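Every protein chain of the complex appears in place save one, which is left out.
On to chain A.
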Amino acid sequence: MAAVMPAPAASRLLLSGNEAVARAVWEAGVKVAAAYPGTPATEMLEVVATYPDLYAEWSVNEKVSLEVAIGAAYAGSRAFCCMKHVGMNVAADALMTLTLTGVCGGLVIAVADDVGLSSSQNEQDSRYWGRFAHVPVLEPADSQEAYAMTLAAYELSERFQVPVILRMTTRINHVKSLVTVGERVAHAGPGFRKDPARFVMVPGNAGKRIPLMFQRDRDLRALAETSPLNVIEPGRDRRVGFITSGPAYMHVKEAFPEAPVLKLGFSHPAPFARCRELAALVDQVVVVEEVEPLLETELKAQGLAVVGKEILPLQGELSPAVLRPAIARLLGETLPENAVSGASTVALPVFPRPPTMCVACPHLGVYYTLSQVRNLNISGDIGCYTLGAGHPWNALDTCVSMGASMGIALGMDKGRGEADKDKRVVAVIGDSTFLHMGMQGLLDMVYNKGNVTVLLLDNRAVGMTGGQDNPGNGRDIHGDDAPRIDFAKLVSALGVRDERIHVVNPYELPVLFKTIREEVKVPEVSVIITDQPCVLIKDYHKLKPYAVSDDKCTGCGNCVDVGCPAIHVTRRGKEVKASGREVDLAFVRIDSSVCTGCGLCLQPCAPKAIEHYVPSAPIQFASRGGCQA
C-alpha cells in the first residue's frame, strides 16, 4: 500500500479508535511501529503503515513486535506497538523487564481488549498489566480521546521514561466518531547511549532498578491526582456518584446525565484523593469498569465504601441497558419493563448464523477429509480454520492459544489413556500461527519423539484478521516484495524427516485423503503442508463456476458435507434402500453467481451431477420473482 497524503491539520474526520490512534502515532513523530494482527487491534498498524516518514512492520508475534519497539525506544526514537489483549500475554516477558530499564524515546503500547469476545478465545482485562508491570494506563472513551491520549501518552512516557499502556476495548477500537486532528511534529532521537547498568538486566543491575520503579509509581500517582485526564463532573442528582473509565463513561453519562462522575482517563496509578473527593459529594459511589473489579478492589482497600461488581456483571460489555436496572435496584426503585419507549424488547426467535468458511476456501477440503477419517483426536489452533470445529465437519477438538495445537497434540499423544490407545493424534495449524508460536512446539514434538501428524495449512495470509501479509507469502506490510519462508525447508530444519513432509493441494481430495490416512499410521512426526491461497487475497484466481444438473442429482447430500456456503438444499426427501434402511435425501443447487469453480463439491458427488455452469440466455435482467430464494 502506498503512503497517502494525510488529511491536513484541523480536519474533522470520522475515525475509528484505531484510525485515531494511528493518526496520533504519526503526528507524535513515531519512527518505528510494530504489531502482529489481532482483532480488534489490527487496523491500528494497518493505518499507521499508510503514513509517510515512519517504519512499520508486521512482526511474527507480539513479543517480537514489542522488542522491536523497545529497541527503537532505547535508541531514543519514539516507538509504537499494538496488540489484542491475548497478544499482551505473549509480549509480557519483555514488558516485565522493560519496566525496569524504562525507555528513552517514548513508547506506547496500545492494547485492545475484546470485551464481549466478538472474535477471541477469552476475555481479559489488560489494566492488570499496569498493576503487574508498574506502568501507567490511559483509557480513552471515544476516538477523539484515543487520539488525544496517544499524544499525551508519548509526553508521559518521555517525562517518566516509562512505557505507557493505552487500554482500549472493541467499543473504542471499532467505533467511528468525529476527531479533530493536528499537525505532525517530527521527533529526532539522540541515538543509543550505552548504559549497561540500565540496559543490561542481570540480577545485580536489575535489583538496583526496582526501587526506582516503586518511586516512579508514587510519582505517577501524584501526577494522576492533578492530571486533566481525570475529571470530576459534579452533577445535580447526588444520590449516586460514579467512578468510571473508558467506554463505560459514555454509558454512565447516557443513563445518568445528572449524576456526579469521576472520569478516569489516567486510570492507573489511580488518584485516590480524587476518588475521595467524588465520594464526599454523594450518598453512594458505584465503580463502573469493564471487566474486572480492579479499581473497586483498590478503593475498598483504601477504606472507601464503594459498590461495583456486587451489582454489575463481571463478564461482557456494559451499556445503558445494563446500568439502568442495576442502579434502580440499588436505589430500591422499579423500572418499567422498557424505560425507553414502552416497546417490547424480547427478541423474536431466529436461527443462529455462526461465521462460516468462505466459498471455495482451501480449508474446506482439509476439514471434509478430516471428517471422513475415523479415530482421530484433532488438536486445533487459532485462525479461520478454528471454524472446522463447527458444522458440518466437527473436525477440530481443541483451541486454546496461538501455536498451542503443537504442544497439546504432543501431550495428548504422551498422556493417552487406555481408551485412546488406537486413536491417532492430528494437529492443525495455519501458516501465520505456525510462524507466530507454533515452530517451537513442533521442535519440541520432534525432539521428544512424538507421534503426531501435523497439518500445516498454508494459505499465504493471516486470514481471520483480513488477509494480512506475513513471512509465508513474500510480501511486507506495504505489499512490497520480502523474503518468503519455505515451509517444507523450515519443518525439515526443525528435524522432521524429509520422507514425512508432504506438500499437498487441498483441492485434490483423493490425494489429501490418502496422505492423511497413510501418515497417521506412521508412529513419528509427519507434516502435511497444504499450499493453496486464501480466496480473499490477490493470489487466488477464480475458475469457471459450477451448477447442479437437476435431472442427475440423486439427493445423496455428499456435497453438502463439504460445507461450502455456495451449496443450497432445494428440497429434502426420504428413500428406503433395498436393505430396508431409510436414508435422508437432500437435493441441491449451487449458487453459480458466487461459485468460483474450486471443484471440491464434485469430487464426492456420486452421480456426477455437478457440471460447469452454462448461462442459459441473457437473463441477468430477470423479472422480479425470477430470483431464486
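One rule holds in what follows: a residue touches a chain if its C-beta (ideal position, glycine included) is under 8 Å from a C-beta of that chain, and two chains touch if they have at least 3 such contacts; residues count from 1.
Going forward, contacts and distances are computed from a predicted model.
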From the options "histidine kinase", "Amino acid ABC transporter membrane protein 2 (PAAT family)", "Aspartate carbamoyltransferase" or "Indolepyruvate ferredoxin oxidoreductase beta subunit", the chain left out of the display has the UniProt protein name "Indolepyruvate ferredoxin oxidoreductase beta subunit"
Among the options A:121, A:319 or A:558, the absent chain makes contact with A:319
Missing-chain contact among A:159, A:484 or A:572 belongs to A:572
Answer key for A:205, A:356 or A:558 versus the chain not shown reads A:356
Which of A:122, A:345 or A:505 touches the missing chain? It is A:345
Contacting the left-out chain: of A:118, A:180 or A:302, that is A:118
Chain A residues touching the chain left out here are 12, 14, 118-119, 142, 171, 174-178, 247, 250-251, 253-255, 319-321, 338, 340-348, 350-358, 384, 387, 391-392, 464, 466, 536, 560, 563, 565, 567-569, 572, 584, 586, 593, 620-622, 624-627, 629
